[in-house]
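With one protein chain held back, the other chains of the complex are shown just where they sit.
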Amino acid sequence: MCNAFAIVTPSERHTTVKGMQNYRPISAFSFLGRYRLIDFPVSNLSNSGVDRIQVYVSQNPRSLAEHLSDGRVYNINSKKGKLQLLFNQDSVENDIYNTDVQSYASNIDIIKRQPQDYVIITPGYMVFRQDFSALLDEHVKSGADVTLLYHKVNNAKEHFRNLTYLTVNRQKGVKSIEPNLGNINDRNIFMSTYVMKKDLLIELVAKAQKASSMFNLISILNLESDSLDIRGYQHKGYFSAIYDFRSYYEANLELLDQEKAFDLFGQEDWPIYTVTTDSCPVHYYDCSSVTNSMIANGSRIYGTVENSIIGRGVEIKSGAVIRNSVILGHSTIEENVVLENQVIDKWAHILEGRKIISPADDPGYIRRDDTI
Amino acid sequence: MCNAFAIVTPSERHTTVKGMQNYRPISAFSFLGRYRLIDFPVSNLSNSGVDRIQVYVSQNPRSLAEHLSDGRVYNINSKKGKLQLLFNQDSVENDIYNTDVQSYASNIDIIKRQPQDYVIITPGYMVFRQDFSALLDEHVKSGADVTLLYHKVNNAKEHFRNLTYLTVNRQKGVKSIEPNLGNINDRNIFMSTYVMKKDLLIELVAKAQKASSMFNLISILNLESDSLDIRGYQHKGYFSAIYDFRSYYEANLELLDQEKAFDLFGQEDWPIYTVTTDSCPVHYYDCSSVTNSMIANGSRIYGTVENSIIGRGVEIKSGAVIRNSVILGHSTIEENVVLENQVIDKWAHILEGRKIISPADDPGYIRRDDTI
Amino acid sequence: MKHNEMLAMILAGGRGSRLKDLTSKVAKPAVSFGGKYRIVDFPLSNCANSGIGIVGVLTQYESVLLNRYVSDSGNWGLDSRDSGVFVLSPREKAEEGLDVYRGTADAISQNIDFIDSYDPDYVLVLSGDHIYKMNYDKMLDFHKEHNADATIAVIGVPMKEASRFGIMNTDGNGNIVEFEEKPEHPKSNLASMGIYIFSWKTMRKYLVADMKNDQSSHDFGKDIIPAMLGDGKTLVAYQFKGYWKDVGTIDSLWEANMDLLDSKNALNLSDPSWIIYSEDAVELPQYIGKDAKIHTAYITQGCRVFGDVNRSVLFTNSMVMEKACVTSTVLMDGAVVGEGAKVTRALLAPGVHIGKGAVVGDADSEHILLVSKDVPAKGDK
Partner (left out) sequence: MKHNEMLAMILAGGRGSRLKDLTSKVAKPAVSFGGKYRIVDFPLSNCANSGIGIVGVLTQYESVLLNRYVSDSGNWGLDSRDSGVFVLSPREKAEEGLDVYRGTADAISQNIDFIDSYDPDYVLVLSGDHIYKMNYDKMLDFHKEHNADATIAVIGVPMKEASRFGIMNTDGNGNIVEFEEKPEHPKSNLASMGIYIFSWKTMRKYLVADMKNDQSSHDFGKDIIPAMLGDGKTLVAYQFKGYWKDVGTIDSLWEANMDLLDSKNALNLSDPSWIIYSEDAVELPQYIGKDAKIHTAYITQGCRVFGDVNRSVLFTNSMVMEKACVTSTVLMDGAVVGEGAKVTRALLAPGVHIGKGAVVGDADSEHILLVSKDVPAKGDK
């Protein structure tokens, strides 16, 4: 078992996924038709033997509260462990003050009461596989004060906008954490994942609050980078981050690639847990035609589906053609509809014969409960 | 099984329990050292065969979210039934607009999706036992449009301030619902419990919204009292309501009366469920002296306790004297402390030798986590 | 502990030997069905949806997997405070030795102390081998309305097949006047579904008497029901209309799976008001490959299809590789059809692999082919 508790952080202030985020926080987004994004960090933590997990939430907590419940589906012993939602109860009107440091500060009593010595902070809006127990061991062995997880990318001009990147020296020391402005392709994208002693977090929160009420954890680490031993740890394997609408759309479709899917899900001892809805299997009718797609249970397919992700309980009627799209749960696509490059939110109803086609690099969005 | 779903309502805008309510909604208040107030409505509903329960919450949802979890402790089948927290997600800054009607309106899709024909609305801040299945049967049999539950009291001058009362005619028809201003002792205090068809609730919400954005459900019922058949149903047995600090204090101590406690808890087939914390039994040491008190598990008693309620995991050291007080969980009372007529909130620490004595009709309050 | 009006006892101890290799290591109620279910999910989900909280599952034969499976009572929401699914195997008692269950009635008799511990008014006795959806709460209402000592659910079968069933002969008021096990000349077409509601006090007396009776075969149909009829007790028939299937043979198990492909199938597993709950597999949604062709199929999560699938049902984690062709076939959990292989009118046992290019099954066969061992690739052996 791991001598650390964990904090799963909500998306940052300046990242928004247009449309989708009006209804739920990013960590509660549906993913691959069956998961929610929060399943990835929580499964990673549970598989790493971390059984005290605090999920911070800022707005619209309902979907997350129902999904997480008491953690049993994530294989967490509900007596010994604890999966809890923490609300930023002091959130203020002026959004610039709502920093991660503010959330820690408003829950500092709970942080102090944790019996573990270390804390792992990891985001609810990134998709990757990571053994945090190994990461903690590495952190302890290295003698560093703070270990930051990063992923090397070569497409940072086009992607990962608004996230931060690390500059590291040859000894893996972190020189700076800066926003990715998109001027260079090769970057070490910071995965917003920290390992440190609980006491150091408490100290940093106090310092940050003293320095400025707008300071976040990154600001104080940058400020303290001379006095602290901050090291980077390179993550390998599949990685995606959801920081805007397009990144959400692309992360879904990207995992139709069986090799990538295997890299993320194929490890036998590393299940990605989620909540079942007890849907029945998919029923394909005679006139259906489906290729290169992932279809969640409960769906009924009469039409054509290509390169798409179909959520739970979706009905696609005959003559309808779905291409390169992500359809969230319980939507109904009537006869002869054509959808290309779309994200259709839950419970939507697309009426007979509609043709909704968007360019591949600017996918469209249909709102929840909408009838079109 | 009952053809109704239920809504458990938060306390109304104009009732506040000073001190305590800063930390949690009234429905999450500790009661008798072991329960939370929400246990009473939810157990009543579960025992009545209602397994779709929506608990509305306006602020500080954490304690309630953890306590309710997935409803298993209330004997609700988590697959077939559903105990869910609903947040008023559209709450506005100006508090006068945050009516119950606003909460229903912002969750109207969920209300519409319930498969049951009837809705039972009952408050999270009153303590009583009621078979809602029998109440629903009575409602259906009577042919009324709306049935309201009330309790006859003879002390409404001093008590039940800020609650409402019903004026009923001889046929139990409700003539009006008005605020109790305390000018008459004999009143039919309205228990904020409604039974009606789901479709009528939806209709009333729409009408109320049209009439005024400050209208609540009572306003629209008063307005529609001529066109609707609204009837009162008299509740018998133990009843208390938590609407201010003193009523909270008194409701706790009142149940030291074994007859009253038996009336509320003594029905064999009507368990009042709550969440266990797996505390060990109470350890009484040689120098302790305890009379007419209820002591929750996990406490250690060295001192003197009289006419008091002691919560879970409280330590009362030797020489300390507690009289007519309510001590919430995990507080420590050091040696030779004297407390009379106090409510001590959770995790408080009363230092050696303190004497805190308040008048019986104006009990004192010590804040959570306070060291005094 | 709240009072339990009715508790359910599921008879799950049969060897199910007509299912051949499928039940050589797995008790019949734990056999997979319909992509993601096991047979026992049906009575268990029916109980959950009918508001029954306490379910005893009477097992004895090869029941490791079944015991593990039903112990996970949360799958059916039966893990709330006063609910539970309890595995009841034969136990040693203070005064007696250990004995196998000698018959359906004896299985209940040996657990009288379990039932007594809940002090129920009624006991529902179910079999663990049937596929159907039924509201037992409505059957209980019927039982109470008729002031019955026992209520037996019956279903109309074609008259010419009636001699294969236990047949209930009723009077004009629905009272059972006679029970005939597989009558040569049936007088009615009302077949017993093996679903009984008994008033516990009455039933208990008959069980105690039956236990002491050396002549008895300790069976509900053969001993208890006739004894009650003989004593003039009130036994009524509750007529069920809907889908009901005994999946006792490979052919009938295959057929019940194929029934799911019919969009008008009365079983309707997608009805949100009566969900059949099951264990959740930790698997990705199914993936349908770039060159796959699917025509009429019932496929569950964890499956991967790269070839052709026609009129078939694919269970969790089964796979159809490139250019393979699967027709009128059931692939049970984890079965794999290799590249270019052809499988027709077959039922593949869990985990079976069909080698590359192999040809298995015959479109014109009378019976369905059960494949319970790996089939080597064409050319290998």
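Going by the order they are written in, the chains are A, B and C; count residues from 1 in each one.
We take it that a residue touches a chain if its C-beta (ideal position, glycine included) is under 8 Å from a C-beta of that chain, and two chains touch if they have at least 3 such contacts.
Treat the numbers as computed from the prediction; the structure is a model and nothing was measured.
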- Touching the missing chain are A, B, C
- Which one touches the absent chain: A:Asn22, A:Asn77, A:Asn154 or A:Asn185? A:Asn77
- Note on the structure: In the whole complex, of B:Leu37, B:Met294, B:Ile322 or B:Ile366, the residue touching the missing chain would be B:Met294
- Would you mind spotting which of B:Lys18, B:Lys236 or B:His283 touches the chain that isn't drawn? B:His283
- Touching the absent chain when the full complex is considered, from C:Ser117, C:Gln239 or C:Ser263: C:Ser117
- Message: Just checking the interface: what residues of chain B touch the absent partner chain?
- Response: 32-34, 72-73, 256, 258, 261, 265, 271-273, 276, 278-286, 288-298, 300, 305, 309-310
- In the full complex, which residues of chain C touch the absent chain? 1, 24-25, 59-65, 67-68, 71-74, 79, 81, 84-94, 97-100, 111, 113-114, 117, 282
- Considering the whole complex rather than only what is displayed, give the residues of chain A touching the chain that is not shown. 1, 47, 49, 71-81, 115, 268-269, 271, 273
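By definition in this document, only the chains that are shown with their structure count from here on.
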- Query: Based on the averaged CA atom positions, which chain is farthest from chain B?
  - Reply: C
- Centroid spacing, where centroids are CA-atom means, of chain B and chain C in whole angstrom: 45
- Query: What is the distance, in whole Å, between the centres of chain A and chain C, each centre taken as the mean of its C-alpha atoms?
  - Reply: 41
- Message: Between chain A and chain B, what distance separates the C-alpha centroids? Give it in angstrom.
- Response: 38
- Counting only residues that touch at least 2 other chains, which ones in chain B make the list? 79
- Item | Set of chain C residues in contact with two or more other chains | 74, 275, 277
